[in-house]
Structures are given as C-alpha cells and as structure tokens.
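A quick write-up on the structure given underneath.
Yeah, one chain of the complex is gone here, protein chain that is, but the others are all in their spots.
Order of writing sets the labels: A, B and C. Residues in every chain begin at 1.
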Amino acid sequence: MNDRLAEAREARDRYRGVRHRDEWGLEFSRIVAFSDGVFAIAITLLALTIEVPKDLPASKSVGDVLWDRRGDLIAYGVSFAVLGRLWLTHHRFFSSLERFDGALMGLNILYLAWVAMVPVTSDVLGDFGEQSTGVILYAANLLGLTTTFAISIYYSYRARLFKPQVAEMERRFAGPSTTVIAAVFALSIPVAIVSPEVATAMWLSIFLVGWRAGDIFARLRYR
Amino acid sequence: MNDRLAEAREARDRYRGVRHRDEWGLEFSRIVAFSDGVFAIAITLLALTIEVPKDLPASKSVGDVLWDRRGDLIAYGVSFAVLGRLWLTHHRFFSSLERFDGALMGLNILYLAWVAMVPVTSDVLGDFGEQSTGVILYAANLLGLTTTFAISIYYSYRARLFKPQVAEMERRFAGPSTTVIAAVFALSIPVAIVSPEVATAMWLSIFLVGWRAGDIFARLRYR
Amino acid sequence: MNDRLAEAREARDRYRGVRHRDEWGLEFSRIVAFSDGVFAIAITLLALTIEVPKDLPASKSVGDVLWDRRGDLIAYGVSFAVLGRLWLTHHRFFSSLERFDGALMGLNILYLAWVAMVPVTSDVLGDFGEQSTGVILYAANLLGLTTTFAISIYYSYRARLFKPQVAEMERRFAGPSTTVIAAVFALSIPVAIVSPEVATAMWLSIFLVGWRAGDIFARLRYR
Partner (left out) sequence: MNDRLAEAREARDRYRGVRHRDEWGLEFSRIVAFSDGVFAIAITLLALTIEVPKDLPASKSVGDVLWDRRGDLIAYGVSFAVLGRLWLTHHRFFSSLERFDGALMGLNILYLAWVAMVPVTSDVLGDFGEQSTGVILYAANLLGLTTTFAISIYYSYRARLFKPQVAEMERRFAGPSTTVIAAVFALSIPVAIVSPEVATAMWLSIFLVGWRAGDIFARLRYR
C-alpha cells in the first residue's frame, strides 16, 4: 500500500512542479492585470469619499462649497498622487521580476489589501485630517503598505526572483528607498500626536525629495 | 417549404458549430479577464465594508477607534485572504482547461455570482460576527461558492474539458480538496448555532491545513 | 490662401483616414476590454443592492433574515443571470464583427449606458418588485438595452461591418431573436400595470425558451 501512496505523492509533486513553472510563467501577466485592476478601482473609489452636499442654499458661493469640502479635496489629491505613484513603483518592481513564487504571491495579496484600504483611511483623513487620530490611521495604512513592499523587494532578492541584470540594483536602490519611505511614515505617527500638520508635511517631503531618496541613501552609504 | 426550413436549420447549426470552436477557443482569455475583473472589484469593495466613524472625539485614542472597528477589520482580513486564495485556485483551474462549453460557462457565471456576494456577507460578518446568524450567512455564501466550484471541476472532467496531461490530477487532487473545503463550510453551519467562535476557527483551519488537504485526502484514500 | 486651406483640409482628411483604419483595427481589443470592464463592474455592483440589516436580534433566525431580503435576493439572481447572458451575447456579436465605425461606437456607448443602469433598476426591483412601478422601470431599462442591441445588429449588417461568412446568419438569427426579446420586454410593460407577477414570469420565459427563439422565429418565417 505504501507503494501506492508514494506513487500518489509523486504524481502530486509532478503535478505541482509542472504547474509551478507554467503557472508563474504564463500567468505572470494575469497577476499584473489583477493588481492593476485593484489599483484602478481603489483610485477611482477615492473620488466617492468627496461628500456631496445635501443641500445647496443659493446664498452659498462656489468658493464656500469648495472651502467646506477642503478636507475631502486635499485628501483626494494626496491619495490620488500616492496611489498613482505606488502603482508606478509596483509596476517597475514587477517588470524587474523574472519569476514568481507562492510566498511573493502572498505578499502581493497582502500588499493589495493595504492598497484597497486607502480609500477608507483617505476618507477618515478627509473628515478628520486636523486631528491626530485621522492622520495616524492614514500613516499606519501607508506604513503597512510600504513595509510589505520593502519585504517583497528583499524577499525577491533572496529568493533570486529578479532578472539577473537588475537584481543588484533593486537591492541597492529600490530596497533602501522604500525602507526610507516606510521610516518616514513610521516617524510621522508619533509626530502626529503632537502636530498633525507637521506629520502631513513629512509625507509631502517624500514626494518632493522622493525619487532622490535612493540617491541620498547611496551617497550616505558610500561616504 | 420544408426544404427551406431544413436549410435554415442547417445554416444555423453550422453557424453555431463554427462559433462554438471559435468562441471558446479565441474568447478564452476574455472569459478569464472577465472573471478576474469580478474578483478584483469584489476584493476592492471589501474595504468599503469598514465603516468610517461619524465623529472622532479627541478623547478617543487610535487604539479605541481600531478596537471599535475590530469586527470590520477582522472580516476584511479574512475575506481578503479568502478571495485572494479563491482567485488563485480559480486561475489554476482555468489554466488546466483546454476548452470550454456552454454549461461550464453557466457554472462560471454562477460561481462569480457567489464571489460578488462576498463583500455583502462579509459586511454582515463584520457587523454581527459574534452572532450565529452573521456567521451562518457567511458560511452559506462560501458553501454555495465552493460547491459550485467542485461541481465545475467534476463536470469539466466528465466533459473532457481539461488538458489530457492534468485531467487525472484535477480529478484526484483538486476535486477532493475542494469537496473537503465545501464540507468544512457545511459543517460550520450547525456548529455556528452553538458557537460562532468555533465555526470561525473551523474556517481558519482550512487555511492552516489548506494546501495539505489534497495530500491528507490522498493518504486516507490509499491507506 | 485658399490653397493653404485646401491643403490643411486634405491633411486633416488624410489624418482621419489613416486613423480610421488604424483605430478601429488595432483598437478593437480595447473597445471590447472597455465594454467587458463596464459589464464586470455593473455585475459586481449588483450585490451591493442587497441591503445589509441594521441590526440582527438574536430572536431572528437565518431563515427570517433571508425571507426579509427575498426581494433583494431574487432581483440579484435575476439581474446577475440577465447581465451574464447579455455579456455572452455582446461577446458573440463582437466576435462576428470585422470592423467598426463611429456610429457603431456610439451605439455601443449607448448600450453600455443601459448596462450600467441595471444595478439601479435592479435595486428598485428588489425593493418594489411586487408593485407595477418597480417592474415597469426594470422592463423599460431592458427594453432600451435590447432595442439598442437590435439596432446595432441591423446597422452592422447594413454598414457591412460583419465578417462575410457570418453576416447573413447574424441578420437571420441574432437580429430576429434580439427583436423578439425586446418585444417581450415591451409587452411586459402594459402587463405589469395589471399584474407585476405575470410580467416577471414573461421575462423568465425568455430564459427558458431563450436560445430557441431564433429557431422558432426561423420556423415561423419559412412555414
């Protein structure tokens, strides 16, 4: 009977082995399309967090209406820029990959769970952006997101999933700069307790120095 | 006149016959893309079940806010993992298929109807997860879903829709393990009447032993 | 100066001419993908019309909860089946096309506008399905939809947009059967004033005799 069990096991392993290559090879484009779908939906749902007024008294000017919604509008602008940028980075990451494995797949699903949550925390930020709590919840969401992404990069390097010609560069530039961004979000949490405004300014600094982060990091490292 | 009717019928059959091959052959990738679209939208809509608080008193800490939403957050995590995993399984199933027919198409639409319902039952689970009713509704949704999937696998085997080299393995591993998962959801329904917590724990066990289910099943069968 | 105008016009016409072929040729797959996207989103949004109860008293059994939502659940099932079927038909139509023009493009956009409206009228049907008004609004939506589709088929035939080998069949089978379905929805509107139940039963008959409609029509025609 043990023979039959061994045979069954071998069949299953063969089954899994064959699929493995097939699945992650051929299905690569589908995983990317699925991730793109989640990004596209999340980014479009952001707009729904802008609350439509229940009534519009004639006495109220357009300026007043926009001013009432300034929190929602700023949160929309920030989150659209954030998700737009994250999508670009996610794309660059995937175009550096040569193959995929189950663990990276799991990390990607976890990453997308953070992405899909952005419209919700963005809604909170729009409504309560001048309070510590609102700012902290948003920062926590993006901290989880960037941390998952940084882990994905380092894991892919270790598991030799990158294309050989870019692997070293991913580890040396993409990894550190993602870690720096995660650190800024982590730091902004205690800062938000004292001042939500300063915490928000810290995020904006990521955009302003953003693409230079890897450069700065490389410089500091080799000095 | 009967001649013209026969001719018309023949033309129609030829029309259907030609299309048949064409449609399910060339259009295969579109069916997958459509299914992926439904999955991507359903998984992103999950986040909208996390209720945004109406007001945030300064006295309330971030921990308190998260604690208030713990039901929603747990339901989000569970459902994201469930849909993520189902999507992977759905993909593996489709990559094993060689062709398609109308009945499998119908089963796939029915399957997607269960998928699209997950954000709704997940919302119920988030709000009433400590009550039997909430847990039962969620289990019923996933029971319908997994049962439809198991039927799809066995049907595809019978109708010889699988690629020859994987057909036997689909029947021996994918079929039984899907049936086991369906059985766990079915069993969790009476259990939930007594204890919603135990029922929820039963689902988690699917994840923990999950990918080993086929293995265990194969072992039991050959002992 | 007139020379320069003529030259500019010619340049523009050349520009449009070149694009024409290019655009509808190469971009064909994008138009299909866009339509599929609208279908996938509309079909997934259907689930959101199932209202989540505000509270779940322990005294209420699962059966009671489902019974309270029976209107929503039936409407969900019906609309999912309707949109699923329409998507299939839309696909078959597009796979019969050889090329595209601006007018068909406009008809397709109009068609999608009716598709996107289904979740809304389905919501009305779920809440007020036992009243004439709810049933009529749903029927009107599907009448608009099927009429637009029938016009698209006949227009495509006239403008020679179909692949030659299927053009005649499209006109003889797809055209008439779509017209029959449109007629059933049109007829169900006056019927719904007297009895919403009979009107709903008329729709179901489309599904039951559905794919035979073209056959029946052909038979009547050649007798």
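Definition applied: contacts are C-beta pairs under 8 Å (C-beta built on N, C-alpha and C of every residue); 3 or more make two chains touch, one makes a residue touch a chain.
No experiment lies behind these values; they were computed from the predicted model shown.
Of the chains displayed, those contacted by the omitted chain across the entire assembly are A, C.
Residue-wise, the contact with the chain that is not shown comes from A:87, picked out of A:87, A:128, A:149 or A:203.
Only one of A:41, A:75 or A:104 touches the absent chain when the whole complex is considered: A:41. Contacts to the hidden chain, counted on subunit A, fall at residues 32-33, 36-37, 39-41, 43-48, 50, 52-53, 56, 58, 60-62, 65-66, 76-77, 80-81, 84, 87-88, 91-92, 95, 165-166, 168-169, 172-173, 214-215, 218-219, 221-223. Those residues of subunit C that touch the chain absent from the view are 1, 4-5, 8-9, 11-12, 15, 18-19, 22-23, 26-27, 30, 33-34, 37-38, 41-42, 45, 105, 109, 112-113, 116-117, 119-120, 123-124, 127-128, 131-134, 136-137, 140.
Here is the rule we use: only the chains that are shown with their structure count from here on.
Superposition on CA atoms relates subunit B and subunit C by a rotation of 90 degrees, given as a multiple of 5. Greatest Cα centroid separation from subunit A: this falls to C.
If each chain is reduced to the centroid of its CA atoms, subunit B and subunit C end up 26 Å from each other. Measuring from the averaged C-alpha position of subunit A to that of subunit C gives a distance of 36 Å.
Within subunit A, contacts with two or more other chains are made by no residue at all.
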